[in-house]
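Rest of the complex left out; these chains stay put.
Letters A and B name the chains as they come in the text, with residue numbers starting at 1 for each one.
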Amino acid sequence: MSSTFGTAFRITTFGESHGGGLGVVVDGCPPRLALDLEVIQRELDRRRPGQSRLVTQRDEADQVEILSGVIDGFTLGTPIAMLIRNADARGKDYADVARAYRPSHADFTYDAKYGIRAIAGGGRASARETAGRVAGGCVAQALLATRGIAIVAWVDEVSGLVADVDGEIVTRDDVDRNDLRCPDLAIADAMIARVEAARKAGDSVGGTIRVVARGVPAGLGEPVFDKLDADVAKAMMSIPAVKGVEIGSGFAGTLMTGSEHNDLFYRREDGRIGTRTNRSGGIQGGISNGESITARIAFKPTATIIKPQETVDRDGQPTILAGRGRHDPCVLPRAVPIVEAMMALLLADHLLRQDRIIAVRGSL
Amino acid sequence: MSSTFGTAFRITTFGESHGGGLGVVVDGCPPRLALDLEVIQRELDRRRPGQSRLVTQRDEADQVEILSGVIDGFTLGTPIAMLIRNADARGKDYADVARAYRPSHADFTYDAKYGIRAIAGGGRASARETAGRVAGGCVAQALLATRGIAIVAWVDEVSGLVADVDGEIVTRDDVDRNDLRCPDLAIADAMIARVEAARKAGDSVGGTIRVVARGVPAGLGEPVFDKLDADVAKAMMSIPAVKGVEIGSGFAGTLMTGSEHNDLFYRREDGRIGTRTNRSGGIQGGISNGESITARIAFKPTATIIKPQETVDRDGQPTILAGRGRHDPCVLPRAVPIVEAMMALLLADHLLRQDRIIAVRGSL
């Protein structure tokens, strides 16, 4: 029951790492929205394995097919189903995994939950599942673009090396300039070297991604439980390997006093009310205030490594496990489009929810 | 539509800071659960204003009444409604707030969203709303206690001062030993001095709270979107003033390599499979692994301060606003039972969701 996300704009994903394929059903997308299959494919290409030497070498074209909900390039208002076939054959790489639990992976917890699991490729726990999110996120981004909302994410830190990027102006082209997806070229090479070193050592590294949503109107998000920042937190923490989420000033903000931290209001040149700083990350009281939404997301180092590790088998007997398959020494480059997709999905949802209030307010 | 939380165990809260009262409807609580009104009242007392000089001096008894769903101290399986009357009269404290937007508060965003707002006390944006959560959380904790699950939260950091607490053994009695709710007595006094200094300066401070849930069985949480950690993140980020959430190693974990970070499995003396470390914070692949669930939550310094601040009025004209009402120089002491309540609510929800799977698994 965990495979559905969103209320007014809602996606349901399906699929395991191996098997017939993966996909997504987008329900609640408004009718008459122009949708470009090539744009969806391009985003999937940014997420797919094998795109550079920094990521896993599994060979998947991740070709997407739209099954329903779109005719002649326009949405119908009915569910948009998209399918991505699995291609790379099930190898012998998983014999060890069937025998023993990989540390900090989901092998053990799936067994504990279901008493059965798809072993090849991690089944539903594989990051391959996020292909459906990225496809669905493209529909959300097409909707957001009609309102002038743009989302950009980038690699902000790898293993302690921190980038310096201006979130108000950075573009996806800037981000995609290198394989790591870090637009601060002064530090990107050092980051890449870290990832390469980890790969050669059969190990992995972690890091953080920053994401910014620009052009979000004031009024999105709902008080109490479905606060905009609460949904950002859930959306990001649902991405594999994420262990932390910050909005605006985040943990660093706890070191400030209220008078230092508060974002002072002023009248902007265009007449709108703005804030002189954005420690709120564009959200106050759970509702967007018209400034850019900003978040930082922590990714742990990839759990699957080549180095031998102590673990136990399904009977609890101690054993040694060494990864043999392909693996991502650093998940961050491929996680960038996933972060963007999740941000787009939750913003599209809240945009439609607020549209309803605005529509009615006008008639009262 | 934001006032409902949970799927199988679900609460809906209502109420503004001023007006008839606040409350909660708990739906999905199993029948025949023993429920003690005194326990609920005790938790509300931990959250209520005026309990110490460290928090706001608004005078509210926060007396709770159970309206339905309970008979002779046992739940019926039907909705449990609880009501807390507002008592402290509406003062003249809010004339300024009606005129101008408090920086980093929800005044502006509520206006942007709804075009109308309850000005006195912040209306629904007031932290007073959390009284309903705490009442509902007590029902969840009564359910969890029947399975041996216990939750403890405490103040971990104030304005840079960090406590040293062993989450595996700390108790609520330890936590409640001082007004700040920091069980590390070596640092608590210094923290209290910081809060007092902020209060005297008409300013405020932030900090972090840690929470641990012990005794959680393996198997809770669902893959993909409703991961247990994703729901922890949403639950915590929905608490007023929260700007960041970490699970387990959090942001610090990004500095490690995979071989350093992975939690190695071993066979425990009781025969269960455990992990030698708990950087995962008790959750792997979004599902609990039987270790303690651990999280850290960042609270920004309270937005409402006495110090004069630049801002604008509803027409966008610049003005100066100085707080005159009662305020919390530090929200953390009162936030401790709220964090515990939210953790209990999401765990009760996932416990019931997993019960269903276990019930069926046995019959297949």
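The rule is simple: a residue touches a chain if its C-beta (ideal position, glycine included) is under 8 Å from a C-beta of that chain, and two chains touch if they have at least 3 such contacts.
The structure presented is a predicted model; accordingly, all values stated were derived computationally and were not measured.
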Open item on the list: Counting all identical protein chains, and not just the 2 shown, how many does the complete complex contain?
Closed with: 4
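Just so we're on the same page, only the chains that are shown with their structure count from here on.
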TODO: Give, as an integer number of Å, the spacing between the C-alpha centres of subunit B and subunit A.
DONE: 26
Task: Touching residues on subunit B, where the partner in the complex is subunit A - done: 1-5, 7, 13, 101, 103-106, 108-110, 112-115, 124-125, 129, 157, 159-160, 198, 201, 203-208, 218-227, 229-238, 240, 242-251, 253-267, 271-273, 275, 279-281, 283-290, 298-305, 307, 309-312, 316-318, 353-354, 357, 361
